[in-house]
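Apart from one protein chain that is not included, each protein chain of the complex appears where it belongs.
Moving on, here comes subunit A:
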Amino acid sequence: MAEEAELAADQHVRYIVTVEKKKDSFESLVMEHIRLNGAYWGLTTLDLLHKLHAVEAAEVVDWIMSCYHPESGGFGGNVGHDPHVLYTLSAVQVLCLFDRLDVLDVEKVADYVAGLQNEDGSFSGDIWGEVDTRFSYIALCTLSLLHRLHKIDVQKAVDFVVSCKNLDGGFGAMPGGESHAGQIFCCVGALAITGSLHHIDRDRLGWWLCERQCKDGGLNGRPEKLADVCYSWWVLSSLIMIDRVHWIDKKNLTKFILNCQDKENGGISDRPDNAVDIYHTYFGVAGLSLMEYPGVKPMDPAYALPLDVVNRIFLRK
């Protein structure tokens, strides 16, 4: 009989801390421009495994602020990189982990994000104008964490997200875009944050989402695709937000995620026996968190942060 798989938490912590230090490895080089996202993935995972103290908070906060553009109020992916909402959200989320939102010029950052809302309620990612429902989620999440939602037209933002709803109950990147689990997470998250979940046909979407579970127990992102660990987060968190997570076989999904671990060197890959990376390590642990795996902190499905961090933000203020 096969051994019961377990979460190799210590190895994953070691993997993350090591990768974080290796700035000059080729792996780091090709991720240079999205290092801020990498910081969010790595540090949130550490916090979920109760090991955030393994890194120097002050050092991290300093580095994050060096990615800040005071003229615009946005954050770039690394020092000297242009600002974009993608990295601005990661910066705010990491600062939340360390409870250091005090280092921010909150008005300026909020104005940067709010300034990217378009006439039709959609959000651009940066000054160059690309529209995507991912940016709607990012904007709403960022502004909500900073308690500055009033700076935008929330109703229009909601209307735009709703206009991206498809007949199959899912959501795409733009109106008429194909339903995709990642985009669905963004739209459901956006609606959750703005108290607008009533626009969703929960049964219809719940069905589309639970059909993502493959024979191997893993989840895919669209019909006929292979399972990938990152969908453990996007599909699962969406199902939790619409109260349909009991339609998924959690036991088999847990087994799938655990099978994607490199138990010797740490880290989690997209599917069993592939190379690991920070991105999938985070999504694997986050997925386990949503399924209340022992030893992993619970997470907020909409804000993608540990529950205690989110509570601190919203209950304290």
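Definition applied: contacts are C-beta pairs under 8 Å (C-beta built on N, C-alpha and C of every residue); 3 or more make two chains touch, one makes a residue touch a chain; residues count from 1.
Going forward, contacts and distances are computed from a predicted model.
Trainee: Suppose you had to identify the omitted chain by its UniProt name; would it be "Serine/threonine-protein phosphatase 2A 55 kDa regulatory subunit B", "General transcription factor IIH subunit 3", "Protein prenyltransferase alpha subunit repeat-containing protein 1" or "HBAD protein"?
Mentor: "Protein prenyltransferase alpha subunit repeat-containing protein 1"
Trainee: Touching the left-out chain: which of A:Arg14, A:Arg100, A:Lys151 or A:Arg222?
Mentor: Missing-chain contact among the listed residues: A:Arg222.
Trainee: Touching the left-out chain: which of A:Leu29, A:Val103 or A:Ala275?
Mentor: A:Leu29
Trainee: Could you please point out the subunit A residues that touch the chain left off the display?
Mentor: 26, 29-30, 32-34, 76-77, 80-82, 84, 125-126, 128-130, 167-168, 172-174, 176-178, 180, 203-204, 206-207, 210-211, 222-225, 244, 247, 249
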